[in-house]
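Could you have a look at this structure, given as C-alpha cells, before my questions?
Removed: one protein chain of the complex. Kept in place: all other protein chains.
What follows is subunit A.
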Amino acid sequence: MTAPVLVLSGVTRDHVQGDVTVHALRGVDLVVRPGELVAVMGPSGSGKSTLLHVAGGLDTPTSGRVLVEERDLATLSVAQVAAVRRRSVGYVFQDLNLLPSLSALENVALPLELDGARGGMARRAARDALDEVGVGHLAGRFPDEMSGGQQQRVAIARALVGPRRLLLADEPTGALDSTTGEEVLRVLRARCEAGAAGVLVTHEARHAAWADRVVFLRDGVVVDQSGPVAAAESLLPAGGAG
C-alpha cells in the first residue's frame, strides 16, 4: 500500500477565549492516501474547517501529530511549514480563492513562484495544471472576468500545481449553483483519481457521494467513518455547515 499523504493522529485543538476553552477537535485520527478523496461532514461548529486548517499547517494542533507526506509539522519551523504548503498542500475555499490582481495563470503559478521557481518554468507548470482541469483557455483572464465555477477550477489547478499532492477543499461548491458545483466536484474527483489525495469539507450529502470515504465530525470528535454517504446521513442532525 502506498504511503499516506496526510496523517492526523490524536489531534486536538483548543481555542481559549478568556475563561472559556472551546474544544474544536478532540483526538481526531485521519489517514488519507494518494488517489483517495475523503469527505468531512458535520454540523456547524463541529470542527470541519479547523481540521482542514490543522491539516495544512495554517493552524497548530494543541496536541497530537500531523504528518504531511511523512513530515511531522510539529517538528518544522514556521518557514518550513510554509514550504510544505507551497510544495505539498493546496487549499480550495468556498469563494474568492484567487488574488484579484493576478491572472488565472499567475494565480496557479503563485505557489511555484513563492517557492522560487523561475517565471517560465512556473508558467509552464501552471498552464499544464489549467489544462488538466479544463480551463487552459482562461489562462490570461483575471478573476473578475471568470464565472464562479471557472474560478473554482482555477483554484483546484492551483491546489495541485507542480508537486502538490494534497488538496484540502473547504465547501468548494458552497457559492455555486448545483450544476456548476457538480462539475467542480467532477474535476476534483478526477484529480484524485489521477493520484492526488483530497479532503473535502461539505455539508451536502450529494457532494460527499463523490468521496471514497466520509468522516463525520460532531463536537470535534470523529463519530463515524464510512463509505459513501447514504447510510451515514442518519448520524447528522439537521444540516448546517461547519
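Note that in this section a residue touches a chain if its C-beta (ideal position, glycine included) is under 8 Å from a C-beta of that chain, and two chains touch if they have at least 3 such contacts; residues count from 1.
The rule is simple: contacts and distances are computed from a predicted model.
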| item | value |
| --- | --- |
| UniProt protein name of the chain not shown, from "SigE family RNA polymerase sigma factor", "Cache domain-containing protein", "Dihydroorotate dehydrogenase" or "ABC transporter permease" | "ABC transporter permease" |
| Full-complex contact with the absent chain, from A:31, A:82, A:209 or A:223 | A:82 |
| Option touching the unshown chain, where A:114, A:190, A:205 or A:223 are the choices | A:114 |
| Interface with the undisplayed chain - residues on subunit A | 49, 53, 56, 58, 78-79, 82-87, 89, 91, 93-94, 96-102, 106, 110-111, 113-119, 158, 170-171 |
